[in-house]
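Missing here is one protein chain; the remaining ones are kept as they sit in the complex.
Per-chain residue numbering starts at 1, and chain names A, B, C and D are given in the order in which the chains are listed.
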Amino acid sequence: MTTANEPYVLNIGPQHPSTHGVFRLRVVMDGERIQDIDMVIGYLHRSMEKLAEERTYTQNIPFTDRTDYLAAMSNNLGYCLAAERLAGVEVPERASYLRVIFAELQRIASHSMGNGTFINDAGAWSTPLMYMFREREKILDLFEMTCGARLTTNYMRIGGVAFDPPNEFYPAVNALIDELPDRIDEYTELLVDNEILLARTRNVGVLSAADAINGSITGPMLRASGVPWDLRKAEPYCSYDRFDFDIPVGHVGDCYDRFMVRLEEMRQSVRIIRQALEDLPSGPHKTEIPLALRPEPGEAYARVEGPRGELGFYVVSDGGPAPYRFHIRAPSLINLSLLRQMAVGASLPDAIVTLGSTDIVVGEIDR
Amino acid sequence: MPSSAQDLALTLPHYLVVSGMIFGIGIAVALSKRNAIAVLMGIELMLNAVNLAFLAFSRFGSSFGIASEGNPAAPLAGHVFVVFILTVAAAEAAVALAMAVLVYRRRETVDLDRINLMRW
Amino acid sequence: MSAALDPIRVRVRVTSPRLAVTLGIVLVLFGAASIGIAYVVVSGMLDGHWYDFRDLGLGMAHLREWLNEVNAGQPAALSAFLGDQWISYITGALLGATGILTFFGLLLLILVWVERRLIGRIQVRKGPNRVGPFGLLQPVADALKLIQKEVLIPIGADRFMFYLPPVLVFIPGLLVWAVVPWAPNMNYLDTNVGVIYLIAISSTATLAIFMAGWASNNHYALLGAMRTVAMMISYEIPLSLALLMVVLMTGSMQLSTIVQWQVDHHVWLGMLMPLALFTFFFSSTAELNRTPNDIAEAESEIVAGFHTEYSGMKFGLFYAVELGNAVAVGAFVAAFFLGGWSLFGLETWIPPYLIFAAKAFGGYFVLVWLRGTLPRFRLDQLMSFAWKYLIPISLLQVLLVAIEVTAMRYMHFPDFVELSLVGAANLAFTIFIVRAWATFLGYRPEREQVLKPTMAKQMGGLRAAEEMRTR
Amino acid sequence: MPRGPRQLDGHEVARLLSAAVPGAVTVATDEWVEIQPGRVVDVMRWLHDDAEMDAAQLSNLCGVDRYDHFEIVYHLQSLDQNHQIVVKARLTDHEAASVQSCFPVYTGALLQEREVYDLMGIHFDGHPDLRRMFLWEGYPAFPLRKDFLQIVDHHPGLPHFPFETGKQER
Partner (left out) sequence: MDSIGVIIGFYALAGLTVGAALLVFLVRNLLHAVLALVLAFLGMSGLFITLSADFIAMAQILIYAGAIPVLLVFAVMLTPHASRDNANSLFAPGGLLIGLGFAALFVFVAMATVWPVLDVETLHVQSFAGTVRTIGAALLGDYLLAFELASVLLLAAFVGAVALVREDEA
């Protein structure tokens, strides 16, 4: 019911349970319906792209941890690929397998978090989140075991990975990937057939395939809209072309499809990890690169399929020890391009669910 | 001192006085308020006063007679009336408030001094 | 081995012999106590004595007799003035009120712990376990924290209206406990309009919540208040209809009579009228603002809804009364639908109030369980569920129950036959009407089946997407 | 010169592009095609619609400050053909840099162009919602420009490797 001509402006954020960070939506409401939505971002802006211009190539790796702090491994990987491409560094076989293993573990951890918070946004009081945290915790333990850090791993190096995993790592990761399919089935049982969840997420925040492609949407959101596009298959980096896995693709492009695609991707990641562990070659885990890496002048754009989409690093070199220009193509930010289109006209709870299904990480949006 | 208790005992006029006072206040509210919603509140007060009178008559009055085998509800006729009044009051409140909202939407005011047209 | 491994390895904890011995002793003592109690009960040593704690009413009756003796010694003038037996009257009233207040206060204190522990268990974590043994002192710590917190009043808020709602919410939460039938002789206010008292008292909370949201001068709070009002008013109707079925069946609005009817007929009303049970329970979750209907304080949408701006003990009151009301709902579900204090004859052995409390807490546990499991409905879905499903179906069910009651009045089969017929008819009707009504409103289960993502082997863009869709 | 694995040859793209949109291409290298900033929408529309180019998605958009000019770098992605096209636009006016917005062709440019505007101060003509994004409205400078701090004789970037002594490269 409208009362008068004055707009009813609701601030969602910067401190709000559903924005998952310091992110603000300025929502103009008509009753419970959203008339207009405006994103106010930048609360977490640290100007990493500028800072990176003053650090050497190796010194920049920790910055990438801190962009998407839920998927540090993928960020490390993307940046290292870009730097390697720029400097023409070859990566040993073992290192690229290890990279795959850790990137996929990170994908599982990140999707657990994304799906958990998404269900949380739909109103389940933290229970699925806590369940998914349980597995994420074990993955973070594996990270800690290998590189000493849990979130900001700083594990990948230009030319390989920082450390060979310790011997305890292999039984632990094997136990984990044996357990994970059961756990994912458990989530499926808990959530997928839940009528309330279906009612809340189906046909909510629908994005057609054409819109999604045109809007530069990537990652699970693009796949949920029905577009079979995954960089791991389309442009196999590391050693992804040697593994057998499927790309789950949604039907409608609604929040439910995004959730399901993420859930299914966790299963596929388990498959990849299992294959990679079986064929893990021996050999060095790292190519020695000169400490003072000075790539030839030029530019390189390398991208990986991060948990949130195409994670690109555009690095320009002028021959000096630091990148001349360092740009991160942040999927979290670009996936938000169409939020307005999805949310306007929907009701507030739908908009929250839609925002949850885009799975943003504010550190990456703001960088 | 049974006599003093007798004197204190509640009788019909006690309730009628209260009822009359509330009715008067209701009239004053209904007649002198500028806001249509306040006027409605006055009317509700008046209806309540009437309810009280009905119940008091039902309790003390003799004109309805005493409950008997054939007519057990005789002394409760007042209660039945009150039930109807409650119904009507609820209906009336809903419609009147809907009208107030409608008037506000059209005229941006519920000030009765300024709602002086029969149609608009 | 690094410490990081520990959570991954399953650690088998060896049960210590000391624990086993302790458990054994406890079990033996428990068994001995049970046998002793059984002997005492069977031998009839307790019957009629005040120390028969199976029936607290007996103790009260003894007390009343004694007080009446005292009363007889008082001057007659006082009796004329204050009524006969005024001492026992006033003492009884005060005792009952004190009992309810004490119970309510303790209940709230315990519930804070219980709820958080239960939710913790559901969420594979431990819950509060630091303050005191098993974290039992956590509510005390919480209360202390809340009490010493500053109570903030938002700028532009209506101070008077802002202060009032926590109190106003608390009053109905306390008052509904008056009519709870704990045991045969344990009703504080056994009024013959108990059911309508319940509905009337609980309906007053709506206004308080609305005031809280309105006076906060906060957009979240206002949205929450609007949602609350829309939802509470809508769900009062199915709630009342469910209770109407109970009243129709038992022919009374007195809670003790309703329970007694179930005892006399050896049946629980929940078995006879599953639809009424479901309607009552679901509507209650809406009235309580609990998951899956907690849209009024939907955390992920409007932060905390109507009590966003409340801090300190004012928030504490809202929080506490929500917990208390949850148990109250459990109690009323027990009284109306689960046979109250009866347990098929066992109530002569076990104190009925304990049976009743167990049932009430069972209902509460289901509420906590739901809260820990289910996502939240959207406002429009909830409203359409009330208006499009619950109300029409309940109305039809009321009609059916009325017909059954009338038929039972004219037929003279044994109770057992009659009631099983009624139960079977109601169950069949429920299943039939729910399906038929859903189909009538356009629900097609086959259209709602879950679509799993399809697996793509070939990468591509829009063209590939079209191909996949058509395939 | 590193090139992405499935990146189209710049010369080839330039040849087709100049046939379709005459006068738009200024420079072509192995890696990229450089176009006139005033023709961005035309070029993008053609690249987007052409069946062979099929640049369905604007994968990445960013700006590079080259002291005397700006480069806007577009990474276009064809999902069906699975190739990438790199297009650049050179903005010679360093003080009042402005380029056509490609929002009419790619809605995904919405936030990316806003980001470039916010951090580099490049104006996008035809962008529907060109406001500061990370920095607040009214912030005077554009941090990703090389002359951000305006300190005399300060050269942004790392002059030499931290533990390297002696050599001064630049």
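As a convention for this text, a residue touches a chain if its C-beta (ideal position, glycine included) is under 8 Å from a C-beta of that chain, and two chains touch if they have at least 3 such contacts.
These figures come from a predicted structure and were not determined experimentally.
Contact with the omitted chain, checked across C:F210, C:Y235 or C:Y364, is made by C:F210.
Interface residues of chain C facing the missing partner chain: 81-83, 86, 158, 160-161, 164, 191-193, 196-197, 199-201, 203-204, 206-207, 210-211, 214, 229, 233, 236, 253.
Counting the whole complex, the residues of chain B in touch with the unshown chain are 5-6, 8-35, 37-38, 40-42, 44-45, 48, 51-52, 55-56, 58-63, 66-67, 72-73, 75-77, 79-80, 82-84, 86-95, 97-102, 104, 108-113.
Here is the rule we go by: only the chains that are shown with their structure count from here on.
In terms of their C-alpha centroids, the spacing between chain B and chain D amounts to 77 Å.
Put simply, the C-alpha centre of chain A and that of chain B have 66 angstrom between them. Chain B and chain C have Cα centroids lying 36 Å from one another.
Along chain D, residues 56-57, 79, 82 each make contact with two or more other chains. Those residues of chain A in touch with two or more other chains are numbered 213, 227, 229, 234.
Partner chain D is touched in their complex by these residues of chain C: 459-464.
Note for the complex: chain A touches chain C at residues 8-11, 16-18, 32, 119-127, 130-131, 134, 137-138, 141-142, 144-145, 166, 168, 172, 175-176, 190, 192-194, 196-200, 209-210, 213, 223-230, 233-234, 246-252, 257, 260-261, 264, 347-350, 352, 356. Listed in rising order, the residues of chain D touching chain A in the complex are 1-2, 4-6, 31, 56-60, 62, 64-65, 73, 75, 79, 82, 86, 106-112, 115, 119, 132-136, 143-144, 148, 156-164, 169-170.
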